[in-house]
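Removed: one protein chain of the complex. Kept in place: all other protein chains.
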Amino acid sequence: MRTFLHVSDIGDIEKALAEAAEVKKNPFAWQHLGRNKTIILIFFNSSLRTRLSSQKAAMNLGMNAIVLNVNGDSWKLETEMGVVMDGDKPEHLREAIPVIGSYCDIIGVRSFAQFENREFDYNETILNQFIRYSGKPVISLESATVHPCQAFADLITIEEHKAAPRPKVVLTWAPHPRALPQAVPNSFAEWMNAADVDFVITHPKGYELAPQFAGNARVEYDQMRAFEGADFIYAKNWSSYTEYGKILSTDRSWTVGKRQMDVTNNAYFMHCLPVRRNMIVTDEVIDSPRSIVIPEAANRVVSAQVVMKRMLEGLQN
Amino acid sequence: MRTFLHVSDIGDIEKALAEAAEVKKNPFAWQHLGRNKTIILIFFNSSLRTRLSSQKAAMNLGMNAIVLNVNGDSWKLETEMGVVMDGDKPEHLREAIPVIGSYCDIIGVRSFAQFENREFDYNETILNQFIRYSGKPVISLESATVHPCQAFADLITIEEHKAAPRPKVVLTWAPHPRALPQAVPNSFAEWMNAADVDFVITHPKGYELAPQFAGNARVEYDQMRAFEGADFIYAKNWSSYTEYGKILSTDRSWTVGKRQMDVTNNAYFMHCLPVRRNMIVTDEVIDSPRSIVIPEAANRVVSAQVVMKRMLEGLQN
Partner (left out) sequence: MRTFLHVSDIGDIEKALAEAAEVKKNPFAWQHLGRNKTIILIFFNSSLRTRLSSQKAAMNLGMNAIVLNVNGDSWKLETEMGVVMDGDKPEHLREAIPVIGSYCDIIGVRSFAQFENREFDYNETILNQFIRYSGKPVISLESATVHPCQAFADLITIEEHKAAPRPKVVLTWAPHPRALPQAVPNSFAEWMNAADVDFVITHPKGYELAPQFAGNARVEYDQMRAFEGADFIYAKNWSSYTEYGKILSTDRSWTVGKRQMDVTNNAYFMHCLPVRRNMIVTDEVIDSPRSIVIPEAANRVVSAQVVMKRMLEGLQN
């Protein structure tokens, strides 16, 4: 495994879930793989879960983990090619990336969508430079369009909690005061479309996800109808893809509350966190026994560890 | 040991001091306890000694240490319950804490008094949320009202340097340009009251510590009289507890200098550091051979290591 961006990178999903279960049961069983290996985790943006769970996963595997905050620790990085660098950015990604690559065995990169240019973001321009120039396996720790470690952890969590063999899973948009990237819903949709679930997306008009992520998922604009009989509710805000980066609605009737949960099949509530309480979801729902946001976050160690383990296995050859 | 805030958490003081001596002599003898264990050290505020000594103590015990600067690395955290989170804080402590707890075995938290509300601070509202919601043992790395790792290190240092079996120890207020928390004098008073020393507190009127920390310590408003015959002088600034967070005096005659030290029993000079030279203490005193601020700071590794060791022992069961 050389890159981890898309569900296709993980190969057979059932096999990946079985491996996740094994890793969760015996987290320290593969430390021979990580001996004298180093992962560098690069953050262009804030992070709590990703930062901590990636370090934990690396340590479980016996690896060294080095964390780099690009803006606090290091030099501001120029990302455009061909420019005269006479401004406030003293280093170019074109040098920084192969240098970082020369100091480690695996690279993880957090680099959010910048919302200046949809094509720049949707080409995963930053992450693809890491893939092209580092010479090392690269993990997206949430990049411009995807958050695969999260989506894999979500799938593991659904697998652990599902009662029916093919549960109904609903991804619902919810309001938020700031314009957020589509990375989490994109990856969640991509992974649910690949998994054995009945998947529905619900959001106000104008919030359609990019077609390559929405795939053939059923889209339902009536949130209450979408929630009927659901086994899992996955709430998340995102900004518009079509009117790129715009906030088209702040309709608080989409805030997930008891009213909506009552029409589900006693659904579990999920969210990737951080979550704005009483905007995305009411205190009542997120504090209820059906809220599984904490076990979901805990599974971030498991998903990261499976990915790193496979990359380490690839390095053995 | 599930929490470390108060002197009562350490149990028998003589036993704790004996254990500290053992740990100092053989710092690497308990690495089996820390194998595959992780401590997360969370900083809401700046730190030098605590940050470094806690990492060192964890490494001595064979543990992994992950450091998280809440404001630089991660998301700003909401701490109030029941609010609509539509402001600048994208994550609630109520999620962040159990998530952090799920990624580690022990948590250390630095979170200073905020001085907005004495009850909020003196209830240790932030730290108690970590204790309640993390599911993991929690160490105060200086919280709103206590700094127990410091006070334990202070006690170890007094034990190592005392000539008489029951030395006279004086805690003296000293001036400072900014309003500082009471955490250090609170803990120092609490630990000295529990230890076998003759303990005196001296400060201008209005600087009385909270009764639960001052206990039955003798309070002397005349600094020179308090210093007479002292074996250890412990200087520290703090703001008023009664007029909460206020600076009531900037009287430089309280700056510890040769004049005061001359009436002591050739006392050792102590301070938790960082110290403002020529405000708290003159260069002459802090640079004298009787100043033991550096060995005192060095003992921060020892106190932290005893605490972590006991917590790790508790995890074995």
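In order of appearance the chains are A and B, and numbering begins at 1 in each one.
In this section, a residue touches a chain if its C-beta (ideal position, glycine included) is under 8 Å from a C-beta of that chain, and two chains touch if they have at least 3 such contacts.
Just so it is clear, the model here is predicted, and its values are computed rather than measured.
Chemist: Going by the contact rule already stated, which one of B:I42, B:M59 or B:L171 would touch the omitted chain in the full complex?
Modeler: Here the residue in touch with the unshown chain is B:M59.
Chemist: Any idea which of A:M85, A:A164 or A:M224 touches the chain not displayed?
Modeler: A:M85
Chemist: Can you list, in ascending order, the chain A residues touching the missing chain?
Modeler: 36, 38, 40, 64, 66, 68, 72-75, 78, 81-87, 90-92, 94-96, 98-100, 102-104
Chemist: Residue-wise, where is chain B in contact with the chain that is not depicted?
Modeler: Residues touching the hidden chain, for chain B, are 27-28, 43, 46-49, 51-53, 55-56, 59-60, 69, 72, 177, 273-279, 283, 286-287, 293-295, 297-298, 301.
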